[in-house]
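Take a look at the following structure, please.
And then subunit A:
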Amino acid sequence: MDTILEIKKLSKHFADFTSVDGIDFSVEEGGFFSILGPSGCGKTTLLRMISGFEEESEGEILIRGKSMKGVPPEQRPVNIVFQSLALFPMMNVKENVAFGLKRKKLQKNVIDHKVAQMLGRVGLSGFERKKVTELSGGQRQRVAIARSLVMEPSILLLDEPLGALDRKLREHMKIELKLLQKELGTTFIYITHDQSEALVMSDKIAVMNKGRFEQVDTPRELYKNPKTAFVASFVGESNRFEIIHKEGDVLTTKGQWKLTKSGLDFTPVVLYIRPEAFILSPTEERKDISVFEVTIKTVLFDGANTKLSTFAQGSDDEILISLPQNAHFEDLCEGDTIQVGVHQDDLKCYEEE
Partner candidate 1 sequence: MQQKKRFNTTFWLLIVPVLLWLVVLIVLPHLDLLISSFQVKNSAGENVFSLNNYLAFFNNDIYWGTFLKTAGYAVFVTLLAFVISFPVAFYLTKVISKKYAGLLVLLLLIPLWVGELVTVYGWMILLGDHGVINHFLLFLGMIDKPINMLYTDLSMVIGLLYMSMLFMVVPIMTTLESLDDAYIEAASDLGAGKWTIFTKIIIPYSMPGIISGAIIVFMLVIGDFLAPDILGGKHSLWFTEQIYSKFLQTFNWGEGAAFGFLLLFLSSAIVWLALKLSGQKLEKVGS
Partner candidate 2 sequence: MKRKILLAVSVLLFTSGVPFAKETLKIITWKGYAPKALVKKFEKETGIRVKITYSNNEEMIAKLRATRGAGFDLAQPSQDRISFVQKQFPVYQPIDYAKVNTDQLVPSMLDAVKKNTLVEGKSYAVPFCYGTTGLIVNKKEAPEANDWSALWNPKYKGKISYRLKRPILIATAFGLGEDPFALYDDIEAYKKLMAKVEKKLIETKSYVKSYWTSGDTQVNIIKSGDANVISGWDGKGWEVHKVNPDIDYVAPKSGALGWIDTFAIPAKAKNVEAAYQWINFMLSAKNAAYFTNKEKYGTASKGAPEFLDEEIKADFKRSFTPEDIENIKWQPPVPAGFEAIESEVLDRIKAAR
């Protein structure tokens, strides 16, 4: 696939801090690329530089190999769906969607055709004359996307557009957006602080922290093999343990829990284990699985997300362990002691925080 967006050593300095700090990356044509990071990590600044609302301090942005230096927003082949959506309240649905086409000075019948087609695609046929203030949150969302997509941009930038929706609608829109992107084949660059949104929709995710990219990878890789402690903690859920001692293959946590991890060529300071990495009552014995006994402190029931809060024998560290909701483990309750195992590969060790 071709590279549609290439970012080289891009930085943005403000008077008192650096928002984006020398980022390099590229996005392939037709992909769904997410930038995931906590608020204040610089992701919005990055997006605004791509769309042209913010001028870069250093570095270069290339779209289809063409430098965007000095190109004003209205002339860039990108369109943006704003966090607030920014639908023009004094216009109806059709006028909103047609706004950009009119600026291109297209003929009226061409505009009408394109608007009708796009509204059909986002499932809003027949809503042309509605005021945008009369629409539901999800419908407004779709108008905003239609208004940008009708411009046939090379890249569609989305700035946390699902933030304002309620949970249920957000779950629904996640899937809808993904399907729409697949169908249209337009490149999406999606900004979010919600890891679940990013994981569900994206082909590739860049995890951003303090103006830099920590890791750029597929969702699966990102989840399975976080390259840094930040990624491990930010993406998905994890138990975190500080390592105070290493002797041979045995690691000792601050709470005096001992674990075995072979093949480490450095001394880790921190260790992450996902709750679902634990195997309850392991039946077969393998040497790459460490087995130990834990005492259940409490059961945190949350449907499919139910967890056990436990302590390993002789340690103060709290360990969260996923509890599958099947008949097999139904009787587990407070104070029980059970055996759990964890595969060596699921111990994620990092040299620094």
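As a convention for this text, a residue touches a chain if its C-beta (ideal position, glycine included) is under 8 Å from a C-beta of that chain, and two chains touch if they have at least 3 such contacts; residues count from 1.
The candidate set was assembled so that all candidates are chains of the complex that A comes from, given by their letters.
None of these values were measured; they are calculated from a predicted model.
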| item | value |
| --- | --- |
| Options 1 or 2 - which one, within this complex, touches subunit A | 1 |
| Residues of subunit A that touch candidate 1 when the two form their complex | 51, 53, 72-75, 79-80, 82-84, 86, 88-91, 99-100, 103-104, 147-148, 151 |
